[in-house]
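The complex appears here minus one protein chain, its other protein chains still in place.
Presenting subunit A:
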Amino acid sequence: MAADMRLPTIRKPVSVSTFERKDLVVPGDVITSDTGYMRGHGTYVDEEKLTASVAGEVQRVDKLICVRPLKTRFNGEVGDVVVGRVTEVQQKRWKVETNSRLDSVLLLSSVNLPGGELRRRSAEDELTMREYLQEGDLISAEVQSVFADGALSLHTRSLKYGKLGQGVLVQLSPSLIKRQKTHFHNLPCGASIILGNNGFVWLNPTPENQEEDAGGFYTSLEPVNLSDREVISRLRNCLLALAAHKVLLYDTSVLYCYESSLQHQVKDILKPEVMEEIVMLTQQKLLEQEG
């Protein structure tokens, strides 16, 4: 097998333009010593001075001052679409790892069990929980509520949520996902994508009969054909390229990146110079579309 090797190169310095942003703070910076302001996330009060506790940009809403760090774990809000992995099966609940600061909870009462909406959950269901979802399974879900300690409660009470079958998971930073009306997309290139708000992105081949197996606990184990696998691998590499250049991810940006990458082989997309070229093309297309 021919392996591609390269020598270390000097990192190109990012040209920080003369325009310096003034709203960036680091831990310990005093934001204001005016006591009329309210303390938000990422700040604390020290000797009556409002001080930053994280490195990031200052956001002001009326009298509320927050500092939003550039990179954090996922802070869930009600209605967010997440992709997560089941870590534990407990009594009447599953624990799901969602890149949040505590594991999320999926209650047995907030999943759709086979047999329709109005089915009663019996003690028997409790005993067979592991048959529906077991440790290591991937699911897509929506945030139902947020507990006082910041843990999330999830639900899968819609046909579009549920257990995920064959596909590829890409773990990225939550701040790169653009909030949109829908996070489920069937891309025209022949794959489906779930852009979880928590930075977990799920790629799978678009199912042919969409009504039949959606939302259930049935997972198809049919072999996926080569062309579909290639499309998915290409999309995965495109996502990594976009993430490396900190481009916001939503259906259009992913699709444009996919189109720009078509002239390269799938494995070449991850080479730094190809990555740069593809991302440049994508950004250009996005700008054209906007303007």
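To be clear about the criterion, a residue touches a chain if its C-beta (ideal position, glycine included) is under 8 Å from a C-beta of that chain, and two chains touch if they have at least 3 such contacts; residues count from 1.
Here, contacts and distances are computed from a predicted model.
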Ask   = Of the options "Eukaryotic translation initiation factor 3 subunit I", "Exosome complex component RRP41", "ubiquitinyl hydrolase 1" or "Trm112p-domain-containing protein", which is the UniProt protein name for the chain that has been left out of view?
value = "Exosome complex component RRP41"
Request  = Have a look at A:Asp4, A:Glu20 or A:Glu208 and name the one touching the chain we're not showing.
outcome  = A:Glu20
Remark   = Had the left-out chain been drawn, it would touch subunit A at residues 14, 16-17, 20-21, 24, 26-28, 42, 44, 46, 53-57, 69-73, 87, 95, 97, 101-103, 149-150, 171, 243-246, 283
